[in-house]
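Only a single protein chain was left out; the remaining protein chains are all shown in position.
Right after this comes subunit A.
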Amino acid sequence: MSNVLEINDLVVSYRTARGHLTAVDGISLHLAPGETLGLVGESGCGKSSLGKAIVQLVEPSAGSIRVEGHDLSTRSRAERRALRPKIQMVFQDPMGALDPRQQAGTILETPLKLHGLRDAAARRARVATLMEQVGLRPEFIDRLPHEFSGGQRQRLGIARALALNPSVIVCDEPVSALDVSLQAQVLNLLRRVQQAQKVSYLFISHDLSVVEHIADRVAIMYLGKIVEVAPRSALWRTPAHPYTRALIEALPRTDPARHRIADKQVIGGDLPSPYNPPAGCRLHTRCPLAFARCAVEEPKLATIGDGHSVACHLHDAAVAKAA
């Protein structure tokens, strides 16, 4: 089967008081059925904007989003609305994503009502199934969000996303607001749901170790651009981009002999202003391996292995030398 989600040269920009801000700058991605793509990047690199564009919360300025082959940009409003159930979202803050005045049952029933499940008994049955699926006890149905624990709230958020049988769920940092013990619980739930329903995830996170847990493929994002995409194992064994390497090395490891701070190649400083991104390779201001060409020419995303692409001049050079 073909891809459930295809993004081509997507640009998302905002007009702000400080000027034009391009949060997502020409990104192409695809998502196969039942696959999990991890999207990793620092705060402010545009990963949430990408997620919001996919669920039609922000209007892209250019490029296309195809959902199961239907291009959103060429569709009418009614058709786009009809495609909304295909892509759902799990939010970062489980408390903020639930209306404080609505009971769990109402929260889960609303999407069913909106999309034409008229029969009240059928809705109740579906709500019960959903709650069971995410491990919430049936008697919780009349509870208000503040009467749940953080993990339960996030499970309710997941159940709501599942209500419409989506083919893609955009998970925007779904565990970063939770305790570590709950993170594993929610991640396992997401994986279990995926096995049962063949749903695909775009899993947005700033935490590589969380993505390591759940993603089949990983895309690394820096200042609105994808710098590297690779299957999980390839990314961990042979990270090709200096930025990816720095992210991996920044993770705490339990091998004191090999990984000391002094040995690490750390990317210092802050993210440059996205209002005025650096010319050439966007990382060159912070990259320890940057050379003259990096400041002038922007590297293109190029394939270097099976499903592994990277945007870095170092690899251009390596490929050129080998050839």
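The rule we apply is simple: contacts are C-beta pairs under 8 Å (C-beta built on N, C-alpha and C of every residue); 3 or more make two chains touch, one makes a residue touch a chain; residues count from 1.
Heads up, the rule we're going with is that contacts and distances are computed from a predicted model.
Enquirer: Of the candidate names "ABC transporter permease", "Glycine/D-amino acid oxidase", "RNA polymerase sigma-70 factor, ECF subfamily" or "Stage V sporulation protein AC", which one corresponds to the UniProt protein name of the undepicted chain?
Expert: UniProt protein name of the non-displayed chain: "ABC transporter permease".
Enquirer: Just one of A:G19, A:G69 or A:P100 touches the chain that is missing; which is it?
Expert: A:P100
Enquirer: In the whole complex, not just what's shown, which of A:N8, A:S64 or A:T110 touches the removed chain?
Expert: A:T110
Enquirer: Provide the residue numbers of subunit A that touch the chain removed from this figure.
Expert: Touch with the absent chain occurs at residues 52, 55-57, 81-82, 84-85, 87-89, 91-93, 96-101, 110-111, 114-115, 144, 146, 157, 160, 163-164.
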